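Removed: one protein chain of the complex. Kept in place: all other protein chains.
As written, the chains take the letters A, B and C, and residue 1 is the first residue of each chain.
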Amino acid sequence: MNVALQLLQSLLVVLAAPLVLGWVNICRAWLQNRSAPSVWLPYYTLAKLFHKDAVIANTTSPIFRITPYVLFGCMALAAGIVPVLATDLPFAPAADIIALVGLFATARVFAALAAMDTGTSFGGLGARREMMVGFLAEPAILMTLFTAAFISGSTQLTTIVETLAHREFAIYPSLAFAGVAFLMVLLAENARVPVDNPTTHLELTMLHEAQILEYSARHLALVEWATAIKLVAYMTIGFALFVPWGIAEGGDWHALPLALAALAVKLAAAGAGLALIETLLAKMRIFMVTEFLSTAFLLAVLGMLIHFLVRA
Amino acid sequence: MEIALVLGMPLAGALVLALFGHRRWAPEASAFMSLGTLVAAALLTARVIADGPMTALNEQVFVDPFNVFLVALTAFVAFTTALFSRPYMRTEEHHKRVNSARLRLYHSMYQLFSFMMLLTLLSNNVGMLWVAMEGATLSTVLLVSLYRTPASLEAAWKYFILCSVGIAQALFGTILLYFAAEKVLGPGGNALLWTHLHEVRGELEPTVLSLAFVFLLVGYGTKVGLVPLHNWLPDAHAEGPTPISAVLSGLLLNVALYAVVRSKVLVDGALERNFSGGLMMGFGLLSVVVAAFFLSRQKDIKRMFAYSSIEHMGIMTFAFGMGGPVAAFAGLLHMTVHSLTKSAIFFTVGHASQACGTQDMASIRGLIQQSPAIGWGLALGTLAILGMPPFGVFTSEFMVLTTAMHEHWWATPFLLVSLGVAFAAIFGKVQPMVFGETTAQRQTHPPALVPVFVHLAIVLLLGLYIPPYLVDWYRQAAAFIG
Amino acid sequence: MAGSFSSQLVNLLAALLLLLAFAMLAQRRVLSLIHLFAWQGAALAASTAVVAYATGQTHLYFSAALTVVLKVVLIPWVLHRLIDRLNVRWDIETLINIPTTMLAGIGLAIFAFALATPISQMASTLTRSTLGIALASVLLSFLMMIVRRKAVPQVIGFLAMENGLFFAATSATYGMPLVVELGVALDVLVGTFIFGIFFFHIREQFDSLDIQHMEKLKED
Partner (left out) sequence: MLTASLLAALAWLAIGLAGLIPAGNSALARRVLFPLGAAVGLVLAAVGAQAAWLPPATMVLPLGLPDLPFHLRIDPLAGFFLLLLGGVGAGISVYGHGYWRSETAGRLGLICLQYHVFLAAMAFVILADDAYLFMVAWETMALASYFLVTTDHRVPAIRSAGFLYLLIAHIGAIAILLCFGVLHGGHGDYSFAALRAAELTPFWANVAFVLAFIGFGAKAGMIPLHAWLPEAHPAAPSPVSALMSGVMIKTAIYGMVRVIYDLIGAVRWEWGVVVLLIGAGTTLFGVLFALMQHDLKRLLAYHSVENIGIILLGLGMSMVFFGFGHPAAGALGLIAALYHTLNHAVFKGLLFLGAGSILHSTGLRDLNHMGGLARTMPATAFHFLVGALAISALPPLNGFVSEWLTFQTALQAPLLENGIVRSLLPLFAATLALAGALTAMCFVKVYGVAFLGQPRGKAEISHDAGLSERLGLAWLSAGCLVLGLFPAAMLHMLNQVGASLTGHGLSADALESNWLWLVPTQPAQASYSPLIFLVVVLVVVLVTIRLVRFFYHGRVRRADPWDCGFPEQTSRMQDTADAFGQPIGLVFGPLYQMKRHLPAPEDGAPKYSIKVEDRHWGWVYLPVARLAEFVSEKVGLLQRGRISIYLLYSFLTLIALLVFVR
């Protein structure tokens, strides 16, 4: 019974990811008062890309061809683990939040290796910058996760969601700090505006795009899809930690429609929020990212200290 | 009978070589004489182990577990040095640094020197002990200045003046000892005999004895090379021919320390132990610390190893100063392994300096490449003398340090710091000499390196497993020292 | 009579010995230094003879004779010949001027006496008071060796120290057993010969007997 729910949740996240991306693009277009493309545009691009013939640089090693599939696999696994619809699914005990961060790290390493494989300056440039953002973000995200773990006494997302959902609504200052820090890390990790501009291919500014410059056709499609899933996964982790209400407990089917609705509402709000941030802020210089992420780390540490001192 | 043989052989050797020293076969004769002495010493040792201490020659000569072990050690190292000096002296003659007349002097004095040392060890009469010690100094003075270079002359002069003055103090100490003993044992010969003194040491006059011990310690301490009195040692050991440096560093220092320990045993009877022990520990510690800091400034290799001898003599004096069976055992073991290792090192140093034509460490390079035997011998010997564990020197240092931590813990940091500094200094200089591009040339006579590896093998054996008969032999001697 | 008179005689000779030691300390010229050394030997031999006569120890006569032969005749003669052959200049430079050495000498003598008094009470021998003097002369000759710049005076200082030791032996304990006396005398004689050989070598190498030349072996 639970296995079916688990499959449903994974498939749902994997398939709905481009939709969320489309929604974000639409919101951004509205905010910049341009006419918005259709919500289904990401699906069209994916379909188009899958049809094309793949072109691969002649200097590459097998890693270059394997990486898109590995990225996609990792993100699908992450989608399976995070309690999007229901908690306590078969895959849930397989990993706690630290293992999830590790999973994202694996994806980042493989992407960087593939970028270096092309043998051009863009690959090295993208890999170097992506890894820099990675090592700055990791301590910050771990501190946010620690704060949440300290509050609920465990690192399993299932227990975190259950403890936070059951408690009567109380304002946790430590969680607030952790939330802001988590948001900043989300922006950095998913290559959104303040840290990197997902739409541009300008050599000097691109981080994530520089890595996947060489990819084409089905490989590029899979990588784009994986990025979309990663964004959704990050958002759902955010919901699980900071906005856990509405997630079905213990995998019972009755609470499913409510969970679906809650998920849709939350994703829509988050997408709009993201679009708002992207229109308000401009992309930072690459070495300003250090201050940006160290402030995130500082906020997370502050949240934890508050939790220890004030017991809240 | 064996005692007569042990003493007679070197004396006869000295006389024979005095006449025929300049002949071709002189080195072989000298080696043969030393071999004879070694065999006699071995027989004597077996005899003493079998039926305990004995006296001979109407009590003028006395053998007990303590000095018989030193006799055996002296005879063995003297023999191996004689073997080493055969090719060494022939190469020196080949380089025209010594003529046949000086060789004659060298061989006869060498045998006379081993006779004097054996006499010092075996003599029961404290006065004769002094005379033999003075004889040993006299016989080596001419050898130190064998090369007639200004530096060797200066070294010999200082060696002679400082040691004679030192030993004169020892004579005054002996006189005071005799003075105190005469009151108890009455006039006549046996007031100077160590065995009688030993029985009656309880009732000797304390104030006289303390004065006597001071003179004896300063006197024989100069010969041992304890720090404030050590100045002659580096020059004498560095300037003489290498076999002489090996024998001086390896054996003469032991004999001097033997004399100091003999007088300590007497003095302990009268005064409570910490007077003499305290003095010796003080001198020993001072020697170890100061000698360690001398090492890093050396340019000449033999001079550096001379300072290392001062440091090791400091450790031994400290061990005997601490007293107690384990410390005495450690001291005796350290005496053995130090003699063996230091003489082995001087053998390799001799061949190395001949191969490279100089004793200046900066211009000796890459020994392993030119002649692996010398290179590896020097490397392993240096590591052994620095107290690296598989070798025996570490065993005795371990025992000394652990007993020191047990009784006088304040002394251990000084010891360990100086061991560390000594390690850094010596190994820093020896490593470039052993490794790297070579500057050594082929030698005319093949180097005699069998003794080196025999010594190092024995030291390695002592490091890992001390044979039981050797253990209780040391134990008897240690109990005797008290 | 024998007891009191001979002890007075020995004390007199001991005082003479000490006086000679001081004189040698203050002496400027090598030749007179050798003469003083000979006189010191004679005083030592006389005191040994007196002690031998007083205590009836036969071997002391023999050691007195030995001292005369060695310290009064042989060694001064050898030194004379050496000085002629090496045509040593006659005066002695000292490291520190004479008055200060004399003051130091007096200080040493007082220290020696203070040191020796507790021992001499216990001594039963006729000449117990002379132990202090013997120690004083040993320390004085030690001081003489330190302050001299030339090789020859340094050697003479060493021989004077040997005289002091012999005197201590006879005064404190009626002399050592004969075999030890012989051994010590033999060592002193051989030592002197070796010093002689050294004088030739040093003269040949440094063409001067000044010890200042021999200072190259040091930690630069």
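To be clear about the criterion, contacts are C-beta pairs under 8 Å (C-beta built on N, C-alpha and C of every residue); 3 or more make two chains touch, one makes a residue touch a chain.
From a predicted model like this one, the values you see are computed outputs, not experimental measurements.
**Q** Taking the whole complex into account, name the chains on display that the unshown chain touches.
**A** The chain that is not shown is in contact with A, B, C.
**Q** Which is it among B:I3, B:L153, B:L419 or B:V459 that touches the chain not included here?
**A** Answering carefully, the residue with contact to the hidden chain is B:L419.
**Q** From the listed residues A:L164, A:A178, A:L213 or A:L263, report the one that touches the chain absent from this view.
**A** Missing-chain contact among the listed residues: A:L213.
**Q** For the full complex, which residue in A:W23, A:F146 or A:F292 touches the chain that was left out?
**A** A:F146
**Q** On subunit C, what residues meet the omitted chain?
**A** Residue positions of subunit C that touch the missing chain: 95, 111, 114-115, 142-143, 145-149, 211, 214-220.
**Q** Provide the residue numbers of subunit B that touch the chain removed from this figure.
**A** 157-158, 161-162, 165-166, 169, 210-211, 214-215, 217-218, 222, 228-229, 231-232, 234, 279, 290, 293-297, 326, 329, 368-369, 383, 386, 388-390, 394-395, 398-399, 401-403, 405-406, 409, 412-413, 416, 419-421, 423-425, 427-428, 431-432, 435-437, 463-466, 471, 475
**Q** Take the complete complex as the reference. Which residues in subunit A touch the chain that isn't displayed?
**A** Touching the missing chain: residues 50-51, 53-61, 63, 65, 69-70, 72-74, 76-77, 80, 91, 93-96, 98-99, 102-103, 105-106, 108-109, 112-113, 115-125, 127-129, 131-132, 134-139, 142-143, 146, 149-150, 153-156, 159, 203, 213-214, 218, 222, 287, 290, 297, 301, 304-305, 308-309.
One rule holds for everything that comes next: only the chains that are shown with their structure count from here on.
**Q** My parser should flag the chain pair with the most contacts; which pair should that be?
**A** Counting C-beta pairs in contact for each chain pair, the top pair is B-C.
**Q** What chain lies closest to the overall centre, CA atoms only?
**A** That would be chain B.
**Q** Farthest chain from subunit B, going by the mean of C-alpha atoms per chain?
**A** Taking each chain's C-alpha mean as its centre, the farthest from subunit B is A.
**Q** Quick one: subunit A and subunit C, Cα centre-to-centre, how many Å?
**A** One centre to the other, that is 102 Å.
**Q** Express in whole angstrom the distance between the two chain centres, defined as the mean CA positions of subunit B and subunit C.
**A** Each chain reduced to its C-alpha mean, subunit B and subunit C end up 31 Å apart.
**Q** Could you list the positions in subunit A whose residues touch two or more of the other chains?
**A** If we look for residues of subunit A contacting two or more partner chains, we find none.
**Q** Quick one: which residues in subunit C touch 2 or more of the other chains?
**A** Touching at least two other chains: none.
**Q** Give the list of subunit C residues in touch with subunit B in this complex.
**A** 115, 118-119, 122-124, 131, 135, 138, 142, 145, 151, 154, 158, 161-162, 165, 168-169, 172-174, 176-177, 179-180, 183-184, 186-187, 190-191, 194-195, 197-198, 201-202, 205-206, 211, 213-217, 219
**Q** Name, in rising order, each residue of subunit B that touches subunit C in their complex.
**A** Listed in rising order, the residues are 60, 125, 127-128, 130-131, 134-135, 138, 141-142, 145, 148, 150-151, 153-158, 160-161, 164-165, 168, 171-172, 175-176, 178-179, 182-183, 187-189, 191-192, 205, 207-208, 211, 234-235, 238-239, 294, 297.
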